[in-house]
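All protein chains but one are shown at their positions in the complex.
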Amino acid sequence: MKRQLSDPASDGSDVSEDMEDDDEYAHYYYDNTDDLDIDKPKKSDDPEYFEYTILQVEDAERLLNEEIEALCSALKVPPSLAKMLLHIHDWQRELIIEKYQQDAEGLLVESNINSEKKALVNDKDTLTGSNPACPVCADNYPRDKFLGLTCGHSFCPNCWDMHFRVQIQQGVTMGIECMGQKCKVLVPESFLYSVLTDSKLRDKFSKLCFKDLIQGHPKLRFCPGPNCSVIIFAKEPRAKKVECSLCKSTYCFKCGIEYHAPTDCDVIKKWLTKCADDSETANYISAHTKDCPKCHVCIEKNGGCNHMQCSKCKFDFCWMCLGDWKSHGSEYYECSRYKENPNIANESVHVQAREALKKYLFYFERWENHAKSLQLEEQTLQKITSRIQAKVMENEGTWIDWQYLLNAAALLKKCRYTLQYTYPYAYYMDKGGRKQLFEYQQAQLEAEVENLSWKVERAEITDRGDLENQMDIAEKRRQTLLKDFLEV
Amino acid sequence: MAGLPRRIIKETQRLQADPVPGISAVPDESNARHFHVEVAGPVKSPYEGGTFHLELFLPEEYPMSAPKVRFMTRIYHPNIDKLGRICLDILKDKWSPALQIRTVLLSIQALLSAPNPDDPLDTTVAEAWKRDELGAIAQARQFTKEYAMGNKPPQ
Partner (left out) sequence: MAGSGQTECVIPRNFKLLRELELGEKGVGDGTLSWGLANDSDITLSDWIGTIIGPPRTAFEGRIYTLKMHCGEKYPDQPPTVQFQTRINLSCVQKDTGVVDPKKVNCLRQWSRNASLADVLAGIRDLMVSKENYKVSQPAEGTTYF
């Protein structure tokens, strides 16, 4: 998509002076109104709505440079310094300008760009004779060869060069410090370039710097997809879903791992670590087969739907709790709710530990089960696709006629995905009214997702209107839950 | 001594001419970057009375990179592991080319006087140190007696 150039027909005033932060990035996004793509929220009342842009490396470089130049002209400082200030202060330009105007020296000291006055040394004075020895290599050089930063620590150019070499090899770029003992003063890029001669290393430095800058920029993130080089730009960085149009990977903008609404970044990290640590304990429950609770015939789960029907006795039951399915349709649906032992505080440590494990396994089992259902439903989607293909070949309608089936499968996936991520959220929730409300909505969503799954698996014998109605209900439940519980 | 940086030569000379109290550092006959070090256990520490052998090596990038140091005498200390590796910030990210062999050895001596169980290398020792400091100190004393007294420098 082409970037929009500034409008020459605008009123002609100098917009760059009082440009609002919001408008500044306006030319980096484009409207994405692809109505068929139900995965991308559009409406602003949608709790998952998120505006972001995919940038190529050059676009991102340009964006950084524009921000740097804007600060340069506001403060009348060189680019090398502006870049450091922005990087150190999370690119909060307004804040930097304000602080700089109040107390420029204070800001530079606080940012480790200048040395504190009282800590100033002057090595040039302590260097003795006209041919002093460098404090690092102990070799003698003419006095005027010595170089240093605002702190006054002076060293020979060879030592600086060597220092930069070693730091760059170790991957340090924006954070290279002066060689003085305990000296925190940072090396500006301009100083580094004036010393470092090796062109390969200069190149490496500039590449690593760019990486550092992007990683430190709150509105930018490298696409974590395998071998994907693009950069995601979000005007308002949030823990929202990004789908890379290039590599197709989806993830959370804020933390870069798999999307996890309604759970937040810290909690999902805690949960995933816990699951990795406890994987052995949890292994025993990953079996694929269970016995029918009525006639005890062995049943294998081969679809994503948790509403099971025994192939032998036709008993309808729930795969998770093995209870009668009939009780799952009502709001008394309790399969997703963990019932804690109310007297737990008075029990022994041993009993408490067992209870803690039981609680974890309860949530893990449901989390894991939805993950598996998602995989199985992926197969259902493939089956639907090939059946549609067959129908089209036999002139039973066109692709467009059958599109609703694919939409239903895609929506099911989306709803179940959110449902899966409600379990870590619930696990870490404190007891109380809010948890009750959450569990109520979770149960509602659980019920409608299973209804939808049941209908999608039987799509050809389900009435289209009935299916679309079910889609609508399931998505509404999902939205309701997210509106109430997704931190915006 | 063509090839050996002047800085290393000067540091070596100074270590001989003006040694740090309680520490000796002598370069290996065949490798001027490899030092045989002896540190006396600081008084009032559980290491008092012991002589600890260490080895120190100045890598090619020295002084832009920190020296490598390790204990060759067994020691019970939360920041030193069973293989004698030392957890000390100035040997890692807090290294500065302005630091010297002398300052490194002084810091190691100080580490013996003030173990830091909150930044452990050997977690078992560190846990013992936090759980039962007196017991850990007794254990450290026992190790000193067993391994660091009357011991000959390792080959």
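By written order: A and B. Residues from 1 in each chain.
By definition in this document, a contact is a pair of C-beta atoms (placed from the backbone, for glycine too) under 8 Å apart; a residue touches a chain by one contact, two chains touch by 3 or more.
Fair warning: this is a prediction, and the values are worked out from it, not measured in the lab.
In the entire assembly, the chain absent from the figure touches the shown chains B.
Touch with the hidden chain on the side of subunit B covers residues 1-4, 28, 30-34, 55, 57, 59-60, 68, 70-72, 74, 82-85, 154-155.
The definition used in the following text is that only the chains that are shown with their structure count from here on.
With centres set at the average Cα position, the gap from subunit A to subunit B is 44 Å. By the touch rule above, subunit A contacts subunit B in their complex via residues 135-139, 153, 155, 159, 162-163, 165-167, 177, 179-183.
In the complex of the two chains, the subunit B residues touching subunit A come out as 5-7, 9-10, 61, 63-65, 96-99, 103.
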